[in-house]
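Partial view: only certain chains, each at its native spot in the assembly.
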Amino acid sequence: MLTTPITPCLCETDASGHINNTVAPVWFEARRKEIFRICNPDLDFGDWHVILAAMTLDYLTQVFWKHPAEVRTWVLAVGTKSFTLYEEIWQGERLCTKGASTYVYFDHKVQQSQAVPESIRMALNEHLYTPASTQDV
Amino acid sequence: MLTTPITPCLCETDASGHINNTVAPVWFEARRKEIFRICNPDLDFGDWHVILAAMTLDYLTQVFWKHPAEVRTWVLAVGTKSFTLYEEIWQGERLCTKGASTYVYFDHKVQQSQAVPESIRMALNEHLYTPASTQDV
Amino acid sequence: MLTTPITPCLCETDASGHINNTVAPVWFEARRKEIFRICNPDLDFGDWHVILAAMTLDYLTQVFWKHPAEVRTWVLAVGTKSFTLYEEIWQGERLCTKGASTYVYFDHKVQQSQAVPESIRMALNEHLYTPASTQDV
């Protein structure tokens, strides 16, 4: 599990007084840098290997601006040519938002999806979600 | 069907050269103003009636900065206490992104979900998605 | 003068109930596409010629979510190796925000600033701000 502290920003609130729902994809994406680094060791966009194919988000309860937040990031599953992340936003003891995002492993040179290389599969599996990896889910 | 032209912005691109995937929820939300107006005639946040509960997004193909885009918005279904929107991003003849978003109808005064009033149900149903409403889905 | 209608988005509000002040640079940049096209006819980032050097913003009064807005864009001055835009956000008869942004004309191949070519200077000057170009300033 990768955990990242977040300090919610005023500009991320909306007129409801809480963090706007379009912010969750931004917080999730922002905390994927370690996952991106596994798939793209140099973080080099000239040779980028992952393309987002699908995302689901469940908004369970409000995210408050005043309080610190935390993003938790796991690998849910690694398929042949894709992998799925599972991510949560927490504030204190409250699970606020959860989501799953599926990335296709891609070869830009031949412009098509590609089997996830074994070394990358192993590195991703080190962040695998298991029931034991969180007490709260 | 509500259609809204979009001019993609430079600041919405990312280092891949295309529109970043966190932008789709923003474009979708931005074009829901007519839907919000049905549920909140004065667009007044002191008496706001809809809360986003879930969102799914499918990223089918890249969205290019250079080309104009269009968001198409339908109501997919109206349930007892919630309704689901179906939305698409198009560039020319290409369907780029599609998504579904479920809103709970809510009463802030009593802080709980509430049956969608009949007049609002009828107004939402005027934007109902049917196979005939698009040739391309 | 280039004018662009804007429909303020819910996700652009903040907890004050009004459009957040970080949105003005986004609206301004978004409406510069025609200016960018003058300097980069193909809008091609592999051969991009303008780099933002400085920006000033004056926030005169609140921008409301409910009401349509308009961005007005002028060229304030074209210098030897740079040019300055002047931009305003209006809602109805209210001038809400104004700003100036200076771009350096740049040659990526040699990685240094360059004189603004005469043809581009002439095209930019067609959008020159003059006291007559607005009755309201």
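Which chain is which? They are A, B and C, in the order written, and residues in each are numbered from 1.
Assume a contact is a pair of C-beta atoms (placed from the backbone, for glycine too) under 8 Å apart; a residue touches a chain by one contact, two chains touch by 3 or more.
Predicted model, so just to flag it, every value in this text is computed and none were measured.
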Of the full homomeric complex, 3 copies appear; what's the total?
4
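Here, only the chains that are shown with their structure count from here on.
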Relative orientation of copies subunit A and subunit B, as a Cα rotation angle in degrees, nearest 5
180
By number of C-beta pairs in contact, which chain pair leads?
A-B
Could you work out which chain's C-alpha centre is the most distant one from the centre of subunit C?
A
What whole-Å value do you get for the distance between subunit A and subunit C if each is reduced to the mean of its CA atoms?
34
Starting from the mean Cα coordinates of subunit A and subunit B, work out the distance between those two points in Å.
23
From the mean C-alpha coordinate of subunit B to that of subunit C, what's the distance rounded to whole Å?
28
Touching two or more other chains, which residues of subunit B qualify?
26, 29, 45
Considering the complex alone, what residue numbers of subunit B touch subunit C?
7, 9-11, 17, 26, 29-30, 32-33, 36, 43, 45, 65-66
Inside the complex, what are the residues of subunit C that reach subunit A?
10-11, 13-18, 20-23, 65
Complex contact set, residues of subunit B against subunit A
15-16, 21-22, 25-26, 29, 45, 48, 51-59
